[in-house]
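With one protein chain withheld, the remaining protein chains of the complex are depicted in position.
Naming follows writing order (A and B), and every chain is counted from residue 1.
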Amino acid sequence: MLIGHLLSLILFLPTIAALFMIFLPADRPRMLRLFAFFTSLLPFVLTLILWGRFDSQIQGYQFVENTPWYPAIGSSYHLGVDGLSLPMVLLTTLLVPLSILASTTIKTHQKSFLMLFLFLETGLLGVFLSLDLLLFFVFWEIGLIPMYFIINQWGGENRNYASLKFILYTMAGSLGLLLAIQMMGAASGTFDLIKLTSTWPDTSPLPLFGLSPATVKAVAFWAFVLAFAIKVPVWPFHTWLPDAHTEAPTPGSMILAGVLLKLGAYGFLRLVLPLFPTESHQFAGWLAVLAAISIVFGALGAYGQNDFKRLVAYSSVNHMGFVVLGVAAAAMAAGTQHAIIAVNGAVMQMFNHGLSAAGMFFLVGVLYERAHTRDLTRFGGLWSILPVYGGVLMFTAMASLGLPGLGGFVSEFLVVRGAWAVYPLATALSMIGLFFTGVYILKALKMVLQGPLNEEWNSKLTEIRLDELVIMVPLMVLMLVNGIWPAWLLEMINKAAMAVF
Amino acid sequence: MHLSVLTFIIALPLLTGIVILLLPMSEKKAPRLLALISSLIALALSVWAYARYDIPAGGYQFIQKVDWLPALGISYHVGVDGISLPLVLLAGIVTASGVAVSWNIEERPREFFSFLMFLAASVFGVFCSLDLFMLFFFFEMAVFPKYLMILIWGSPKTREYGAMKLTLYLFLGSVVALVGVLAMVFLSGANTFDMLALEKAGFAADFQRLWFPFVFFGFAVLGGLFPFHSWAPDGHVAAPTAVSMLLAGVEMKVGAFAALRAGIMLLPEGARYWAYVILALATVNVVYGALIALVQTDFKYVIGFSSVSHMGLVMIGFATLNREGLMGAGLQMFSHGVMTALFFAIVGMVYDRTHTREINRLGGLIKVMPMAAVGFIISGLVSMGMPGFSGFTAEFPVFMGAWRSAPIVAVVAVLGIIVTAGYILLVVRRVFFGELPENMTGIIENVSGLDKFTIGFLSLIMIALGLFPSLMVPLVNSGVDRILLILGGR
């Protein structure tokens, strides 16, 4: 019985925990944090069970739950996982407990913070688990609200501006998605993703302004693309991201970079490509161009920063560019081996970037908590006084850079391998971008760890604590595992990729 | 004699109003207690009716018919269907909440609660009417409670203007509709005010096209349709909290409901003929209302204009004349009613404590009245059409309906959503977040227990409907079935 509703359980346990927290006293932050941590471990454990029982040899969705939710308009509560979504679920349930552990930096209204965080987890998981277009949209939007308040209430100095920019960007992006979903629902009478995937490509859309059906479909396609491109984010829709990341509190940044950005990429894979194969094929070139630009400009932008957190934020644009490049290649070459390799790479990259970005943001947070500044020019030579921290930072940065042997290398390699045959020029440009990735990461490491020590830090900065290491260790282990034995993940992804494309 | 539960629901507040008025003037506590008990019983009865309504059977239920003036086909004829029953429930909810948040009213409590009960009886009566005479009777009965309540307990600066404007607009709308109704009754030779009989009258197409605008737009004035909407913000803002709640939460639905019942359902051919005009005007409502709300500096005006904007979606839903649109409109009436009641309740709580509604002079209230802030945020999310809340459940089908009948409406109206998000976030940030102004530090009290209960109650309804649409959708759908049947199965 429980196994039959495993996904629902994973999905709603955080919400139930959050509602339960209403009745806990607000003035015991430590207790609240521990409560939230342990309850958020439950979904993680359940995800491990899910993983264990998931049969990676079966194509298609497993653990499916399907009950009518809003039958009047043809929407149902339809959940299921496949090889594309399961890694994302794992990533989410892993990062949330770690972020909650990292929330010691939150000094005010801990209870509300933790509750919002748990609500956020439900929102994120819902997107990955939904097999119904409307349900997908519901969770897609719900996730925004806790994130908005997390930035707005516990963020840095510019939090008002950043949070408003974040929510208006993403909501504006969602408008087109909303309209397109409405139109698709009105035209086909169902929101069920499995049904839509098989029927929608051949269904003619509703008339709009007297445009031809093909054009209307193209418009709907772009509406989807825009919504997801903002979330990923793809250049030139990325400008909300550095602000939001920089202003968000450390746990918020971890989830934002670790999971939230993946929603956009997941949307491409789960919705855009299967629902709009023709349009995807037709417009994939544009997407590849944007991806290449994101990779190059993301790296250049990161290089230009002197704020450590902003630098890491721009690195996300850079890294997520590879995901989009993979998507573009898969769209163009759907049905070929290249496409499958590219999708494998893209999903793998999503997972790896989730690990490394969360780790990087956490490490920036660790430093900021001690130094109260993120200005790179004021650091330098810290390795001498913080050897353990330096080592951890070096490791994580290398994983992010794509050092062979660590996770990032495998996924970026796969993307490039898949895209090379499809878009040689864009891929070549991306390789140049990869070079800049190395440049900005080394710049950061140099300015923080090497060089002469700024004397003012000599006695002030303390070594990374054990409880902080506890957060980093699982991330680092996974980075290493992904680097040397990616098969545990790829096998599953590959099966799903072959099914979808 | 067989008495319908609806008769009790209508009569209870009416009698309570009279009894309260007969109490001695010195009595301060009894009126509110009586009003609360009576409105809770009315609420309980409407919940009972809601639960007992037989959805598969559909149609009008809990019918009671007593001849009033048989010569003209006038009767006391009550009954509810899937469209009106949620509205009866809404009226019950908002009335009880209105009494609860007015608990500590100091000035002339006797008259206040008495008038409030008359107002409640009026809206119950309209929603239950199956007779057009009775509909007008109950609707216009509310003229003096509305006027006097805004006048006596309203905000001193604008109450005279607001009360007069609101009353005259509403009266104007209703009498214009009356002319159309009289034409239906007398010019067509139907010679009855009974709506069930008029539904079958089969008016000629030309006749319908000529008289539909009178009936529909007359009532649409009460529903706040552009360009007849301007009474709404002015009136709502001038009114005391409980009256704003009832006016925006329920009275605007009275207009929309009557426009549907007497306009679209009795003159379906007229509705088809005029649908595009309505769609165009309602789209203006949605976008224009939201834009005007965005630039308001008065907290309460923001909510006032937001009502105009949201009622536009109801009208769009009507004018689509298809299942999704009508069902969405039905849900939106309920959802918006609860939402706007909560909005106005919280605005009232804030004003009672800070004595200002200027957004720029407020701030940081979440620190002193967290529950009010949470309630406002939740109704804000409903207002934005955020999934998971009732606003989404209601607005989404409206848009789907619009896609079916006039896609451009959906594309334009969706702009209203983003603007709504803008003004809601703006208000939340300015009023509830940030720093508490110096002059308010330390003197602002938290909201009372009863207030908290009301906020929680209304919020829960909106969340429940957002998560479980099936709580209301099958019911509304059964009402829509009938309308579609009348519209000729389209």
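Definition applied: a contact is a pair of C-beta atoms (placed from the backbone, for glycine too) under 8 Å apart; a residue touches a chain by one contact, two chains touch by 3 or more.
Just so it is clear, contacts and distances are computed from a predicted model.
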item	value
Name under which UniProt lists the unshown chain, selected from "Beta-ketoacyl synthase-like protein", "NADH-quinone oxidoreductase subunit N", "ABC transporter domain-containing protein" or "Xanthine dehydrogenase"	"NADH-quinone oxidoreductase subunit N"
Chains in view that touch the one left out, judged over the entire complex	B
Selected residue (touches chain absent from view) among B:8, B:50, B:103 or B:171	B:171
Touch with the omitted chain, as defined above, among B:30, B:63, B:143 or B:467	B:143
Absent-chain interface as seen on chain B, which is shown	21, 25, 67-72, 74, 133, 136-138, 140-141, 143-144, 147-148, 151-152, 160, 163-164, 167-168, 171-172, 175-176, 178-179, 182-183, 185-187
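Basically, only the chains that are shown with their structure count from here on.
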item	value
Chain A and chain B: spacing of chain centres that average the CA atoms, whole Å	42
Chain B residues touching chain A - in the complex, by the definition given at the top	323-324, 327, 381, 386-388, 392-393, 396-397, 399-401, 403-404, 407-408, 410-411, 414-415, 417-418, 421-422, 425, 429, 433, 469-470, 473-474, 477
Touching residues (chain side chain A, partner chain B) in the complex	68-73, 134, 137-142, 145, 148, 152-153, 160, 164, 167-168, 171-172, 175, 178-179, 182-183, 185-187, 206-209
